[in-house]
Every structure is written in C-alpha cells, then in structure tokens.
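Note that one protein chain of the assembly has been removed; the remaining protein chains are unaltered in position.
Labels run A, B and C following the written order; every chain starts at residue 1.
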Amino acid sequence: MTSLPWLAALPWLAAAWLFAIGVYGVVTSRHYVHLIGCLSVCQSSTYMLLLGVGFRRGAGPPIFYDHPPGTPAVDPVMQALVLTDIVVGAAVTALLLVIALQVHKRCGLVDPQRLRPLRGPK
Amino acid sequence: MTGPETLLPLVVLAPLGMAALLATIAHWLPSRMADVLAILTALGIMLLCGWLAGQATGGPIVHWFGGWTPDAAHRPGVILGIAFVADPASAALAAFCALLFAASFLFAWGYFDEVHSHFHILMLLFLAAMEGFCLTHDLFNLFVWFELMSVAAFALTAYPLGQSSLEGAFSFTVTNSFASFMMLMGIGLLYAGTGTLDFTAIGQAMARHGPDPVILGGFCLIAAALLTKAAILPFHFWLSDAHAVAPTPVSVIFSGVMVGLGLFALTKLGGQSFGAGEGAMAPVRALLLWLGVATAVVGGLMTWGQRHLKRLLAFSTVSHLGIMLLAVSALKPLGAAALLLYLVGQGLVKAALFMVAGILLALRASADEIALYREGRGLWPAGVVMILGGLILGGLPIGLLHGGGHLIHAAVPSRVAEGAIILSTALTGAAVLRAGLRIFPGWSGVPGVERGAPTEREHEKADRPLWLMVLPGALLLVLVLAPSSAAFPFLAAAAPRLLDPWAAGIATLPEEGGTLASGATFAATLALVAMSLLRRRPTGRLARLAAWGERLPFRALEAAHSGVVSDYVTWMTAGLALLAVAAASWR
Amino acid sequence: MIWPVAVALAVAALSGLLVVLSRDPKRQVFALAANGLVLAVVFFLLRAPDVALSEIAVGSAITPFLFLVTLSAIAMNRTRS
Partner (left out) sequence: MNGRWRLALLALAALLLAPLIWSVASALPPFGAPEAAYGPAVNALLPGARNVSNMVAAVNFDVRGIDTLGEESMLLCAVVGAVVLLRGRRGEDRGDRAGRVPGRPIVERDDATILACRIAALLVLLFGAYVALHGTVTPGGGFQGGAIAASGLLLVYPGEDYSCWRALVPGTVLTVIEGAGALIFVLAAALPLAGGHAALANILPLGTWKDLYSGGVMVVVNFAVALAVVGGFGLLLIEFMEETRAPEEDPVPDEEDR
C-alpha cells in the first residue's frame, strides 16, 4: 500500500490544526465557559502529538496479558505522559470553571473581552 | 548511597508529605498548628538545601528515583529512570525559595485563620513544586513541577475572591495553560527527535546529529513556555494583573522567585541540552538579547507610570527579569553567576517591598500611592523598609543587588543593553522612592503620569500586629545588604556547574570596582526622584503641552496592557512566531 | 492497516472544530462530550487502552458534568441578581 506523504505527517498536522482552532476559539470567545471548552480542545492537540509520536504501525498495546511479552508494542512512556496530561487538563478545567462561576456571582458578567482586573468591566 | 544522595529527594517529599498530612488531619488540627508546621517545614528545607549546596561544590549530587540508574537498565545509552541532580546553583536557589516561603509564612501569621488551613496546603505544594523544578534533571518531570507550580499559583491568586483577583486569576490561568501546552508539544518533539527525556542525554543526542528542525522546534516551544513563566515581552502581560491582585504573602513568592525560575530553567536547558553547538543558537540568543532590552525598558516605563503599589512592584519585576535575560542570553558562566546573584538580590528586595504594600493594605486599607498621601506616618518601620528598598533598587552601591548589577554589566555584550539596564534600574528605583516619599514622610510634587493608572479600593485582614508584619521584611533587607564579595567564591564555583553539572574549574568573576555604570544609575535615580518632587501643576500652554506629550507614551503602553485575556493570548502566539522565525533563520 | 487511524484523526479534528464553533455554552457541553468519545476512539486505535479509558472517564463524563453544573449555577445566579 503506497504510503502517501501527508499520511506520514497526519497526526502532527491534526495536532497543529487543533492547537490553531483552540487559539482561535479562545481569542474570539465571548463567554468564559465557551473559552474553557476551547482551551480543552487546545489541550487535546497535545494528546494527539504525544500518542502519535509513540505509535508504531503493526504493534499491539503495551499490555502483555493476552499476548506474550516480546511481541512488538507501542511506546508506553508516551501513554504515561498523556495520562498525566489528562489529569492536568481535568485539574485546570475544574479551577477555571470555579473562577468563572465566582466571577459571574460577583458581577453578573462572563464576557472575557469586557472583564479587566483593576479597571472595571468595559 | 552517600548521605547527601539519600537526603536529596526529601527536599521535595517533605513538603508534599506535610501538605498531604495537613489535608488529612486539617479538621482536627488546633488553629495555629498549621502555621507552625509550615514554617518549620520551610526552614528545614532551607537548611537542607543550603547544606546540599555546600556539598555539591565538590561534584553534583545525583539521585536516580526507583534505583533506575543508567547502568541498571543494561542498555548503554538508554536512560530509563528520572534523576534529581543538585548542582550548587540549583541547590542554592532551592534554599532561597524555602527562605522566601518561611518569610511569607511568618508574614501570613493570622492572615488566614479559617479552620481547614487550605492556604498552608496550597503553599506547601507550591514550595514542593519549586524545589522539584530547581532540582530535576528530566524534561517531563520539569513540566510536572511547572504545572503543579502553576495550579497552586492559580488557586492562591484567586484566594481573596475579590472581583479583580478572580479576573486576574482567570487571565493568569489561561495564559500559563497555553505555556504548558506549548511545553508539552516541545517535549513531544524533543522525544521524537532524540528518543530520551534526560537533559544530558538530549545534549549528547543533539551534539551527535546537529540541531535539525525537530529539535529546534522543540526548543522554541519550550523556550516560549519558560519565557511566559519568566514574563518576558511579549509573554509578560499576565504578570502585572496576577501580582497586583494576589494576596500579599503569595505576591511575595511570585515576584521573589517564581518568575526567576523560568529564566533559571532556560539557562540550565540552554547550557546542558541545547548549548552543544557554539553557533547553534546564535540567532535565538540575539533575539533573546533584544527581547531582554525591550522587556527592561517597557517594564521600567510602566513601573514609573503606576499608582497601585502592587502593580508598580509587579512591573518592576518585569523590568528586572528583562535585565536578567540580558545577562543570560550569552549562555556563559559569567552570565549564569550574574543571573544567580541578581535573582537572589532582587528577590529579597521585592519580597520586602511587597510586605510593605501588604502592611499598608492591612493597616491603611489601601495600596494606592496617591490615596495614601501622608497616611503612612504612624508606620515609620515600614517606611524605612520601603525607602531603603527603593534606594537599593535604584542602584545604592552596597549589597547583593549591587554586586549582581555589577556582574550583569560585565556579562552584557552590547552598549545598547547597558543603556537599557541603567534606564530601567533608575526608573524602577525612582518609582518606588517616589511612592515611599509620598506615603510616609509626605514629600511629593503633583501626581504626574501615574494619575491615570488603574487602581482599586481594597483591603486585607487588619487585626495583625505591625511588628510581626515588618519583621520578615526587615530580616530580608538585612540579608540583601550583605557584602556581595562574600558570595563571589561560591558563585565562581556554582556558575560553570549550572551550565554543565560535571564541569570542573572555577569561573573568573570581575572584581568589585566602582564602575561608571553604577554611579550613573544611582545619579539617574536621584534625578528622577527630584523631578517628581519638584513637579508643579502645568499652568502655561507650553507646560500643558509638555505634560500631554509626556503622558502619551504611558497611555499607549497602558492601552497595550489592556487586561483582556484575548489580547494576551494573541501576543503570546505572535511571540511564538517570532521565536520560531529566529530559530529557523539559523540554517 | 493505517486507514482507520487516519479517518479517526480526521473526525477528531472536525469534532474539535465543532466544539469551538458552537458558541452557545449549553450546546458546547454536548460537543465536548462527543469530542471526548471521539478522542477515546482515536486513542483506542492508537493502541492506548489506558488513555482511552481515562479519556472516557474524565473527558466525556466528569468534565462535561462540571460544565453543566457551572452553567446551571450561572443560570440560577442570573435570576437571583
């Protein structure tokens, strides 16, 4: 099967694409909760890149329960890094949601382009 | 396992264990016990790190976690485990972090008196993250401590639950989350390019097959993340909003050492992992030099144009970070020594000044320089600390900061950079002196440029004794007035080992001469203060035109620092593009 | 066979775009949950079952729930103030 050139770079382009639209979403967002959603999309670009780097074609998962150790397997280190990254994502998202909730309780506004510290809403 | 090697992981495990213990038994803990335990932990870590720094001058103390030493894997060239490597500079900086935490805990005695000691849990996790960030030798472990530091900082910034602190915490979180995403992408690229995550192994892999696009791309992403943490232009916008709204004990840590760690990690990575080819990073180093000049000047101007004390001190931190980047961009042992001494010096002075701002917030219910006109007369100890701190910032020729400035002048390559250092040091020192003279003795002319700066009516918990709040600040100032020549022998040994832990030899540091630069700086500071004292209301048309002209650049800069998180993210993307173009232009 | 992974990556890129383009936060929550599931399928095809399991548990169960609770709390605050 001829491997097309762009197929060899597909996950890197997908990661760059998700990062770009994450940045676009955050910059143009008009609601704190929407902005937090775009931030988590931007974070999913890092999962894509890391797991893409660890993937090996024709290899099985790094769990030697049903197939014996020594059979070719993908890179477990990258999967451990992505696990830590998912915890980071959950932690930061929870904190951001709490801050968004408290800002709305304080001043009834959740528009990131109008809220400015020390200067009062625009 | 020798003694120091066995005790090295305790530097991180002790604060984590104490935080977990407090989280478990917080419900049944007598009220002041959490404060005592936190201070004892911080002091213990400080002594341990100081002892390790002394031991490390002979050779770096290495501890491989889980016993996974490089040869335990029977695979030459494949490093499985994670190492903590304590070279003298890292251990000394870790000790400095613990010192600032102890002073901050002392200052915060009685500040947070609710039941569950959540503040102390967050601060201990913050301390553990900083210790790990200084000592780790593995790239992803550096990211984990970077992220733990950030999460603790986000929660502590929003702690007072005021509207400004919540919005400041929100933009702080979003910008630093982008920095951590960029760092993760950089780690992914470096792992794909070199196949390992250990600093030295990355350096060897890069020396073997040269900096190809993957490694350069990885370096740019990681450098962008560390420059965001080190608040260098155009990544610096979050800092003024976060420091100005955080509770005082937290701002002490932010400005004292957290931002400096970004530059420290950049120097360590630059030396150990990416310093292989001399010419390899020339265009990136040139860009860092010019970013340093721009950051120093913009930070200095913004400091001069502020009226809110904490925001003024935050911009002075931005300016000092720009100055430190100038010394670091050369990636030479002299630059590393200058960074270390200047970082400790400015950290001590900034911590003391933030505590004075906290005292004014607590006892005079405001941090606004103009609203506090003549209000500080009853608090003369805080006045002495503030005015002495302003003098030291402005270039008073005694103490650690003067020694640091002297080394930076020696390490900085170009004349333009020296001019920027003199201008920004004068601006920051004069701004602090202007505020101090206006608040305490009440000497001040008409408010000039700082009238239109953003400010806020706020206060902090008041029923705390003045002596307890002034004591840590005064102790820190006594430390900064220590003669810098005492630190030169340790610095000479520590600097080359920061760039390469297994390097032998001693760096040659220029002797402590009264150079023209330090005299010019102090004179410029006094001139600016005199100008602000003699300022009268502009009556004639020409004077009014001059006043309008003088305000123009400050209004433009204030408009750029808009406070809107969308702007900050846009500027960060532009900064990343700038870094990438500089790295790409190497080939 | 590389085609399933390529298709899954393309669907993940599209679902990320869907999350960004749904400006109304209430609809975005369901787009996020769907994005979590699509990512879990991508991770499964990239031979990462552990990561897929935690992406389902966190990315499409707990995080969207936190979003929903935040939006309902905001709706209650809006009526109170």
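We adopt the following convention: contacts are C-beta pairs under 8 Å (C-beta built on N, C-alpha and C of every residue); 3 or more make two chains touch, one makes a residue touch a chain.
Being a predicted model, the structure only gives us computed values, none of them experimental.
K.L.:
Sort by label and list the shown chains the missing chain touches.
P.N.:
Per the contact definition above, the missing chain touches A, B, C.
K.L.:
Based on the whole complex, identify which of B:A19, B:L266 or B:A296 touches the chain you can't see.
P.N.:
Of the listed residues, the one touching the omitted chain is B:A19.
K.L.:
If the hidden chain were put back, which of A:L18, A:L39 or A:I99 would touch it?
P.N.:
Within the whole complex, the residue contacting the unshown chain is A:I99.
K.L.:
Contact with the hidden chain only, please: which chain B residues?
P.N.:
1, 6-7, 9-10, 12-13, 16-17, 19-27, 63-68, 73-75, 77-82, 118-119, 121-122, 125, 128-129, 132, 140-141, 144-145, 147-148, 151-152, 154-156, 158-163, 189, 191-193, 195-197, 212-214, 217, 456-460, 562, 564, 566-567, 570-571, 573-574, 576-577, 580-581, 584
K.L.:
Could I get the residues of chain C that touch the absent chain, sorted low to high?
P.N.:
Considering the whole complex, chain C reaches the absent chain at 2, 48-51, 53-54, 57-58, 61-62, 65-66, 69-70, 72-73, 75-76, 79-81.
K.L.:
Could you pull out which residues of chain A are in touch with the chain that's been left out?
P.N.:
Residues touching the hidden chain, for chain A, are 3, 5, 7-13, 16, 20, 23-24, 27-28, 52-58, 61-65, 69-70, 73-81, 83-84, 87-88, 90-92, 94-95, 97-99, 101-102, 105-106, 113.
We adopt the following convention: only the chains that are shown with their structure count from here on.
K.L.:
Can you work out the whole-Å distance between the CA centroids of chain A and chain B?
P.N.:
The answer is 28 Å.
K.L.:
Find every residue in chain A that makes contact with two or more other chains and list them.
P.N.:
45, 100
K.L.:
For chain C, jot down the residues that touch at least 2 other chains.
P.N.:
Expected reply: no residues.
K.L.:
Under the definition above, what is the set of chain C residues touching chain A in their complex?
P.N.:
Touching chain A: residues 2, 5-6, 9-10, 12-13, 16-17, 19-20, 23-25, 28-29, 31-32, 35, 39, 42-43, 46-51, 54-55, 58-59, 62-63, 66-67, 70-71, 73-74, 77-78, 81 of chain C.
K.L.:
Which residues of chain B touch chain A in the complex?
P.N.:
140, 144, 147, 151, 154-155, 158, 161-171, 173-174, 177-178, 180-181, 184-185, 187-189, 191-192, 197, 241, 244-245, 308, 311, 454-456, 562-566, 569-570, 573
K.L.:
Which bits of chain A are touching chain C when the two form their complex?
P.N.:
1, 3, 7, 10-11, 14, 17-18, 21-22, 24-25, 30-31, 33-34, 36-38, 40-41, 44-45, 47-48, 51-52, 54-55, 57, 59-63, 73-74, 79, 82-83, 86-87, 89-90, 93-94, 97, 100-101, 104-105, 108, 110
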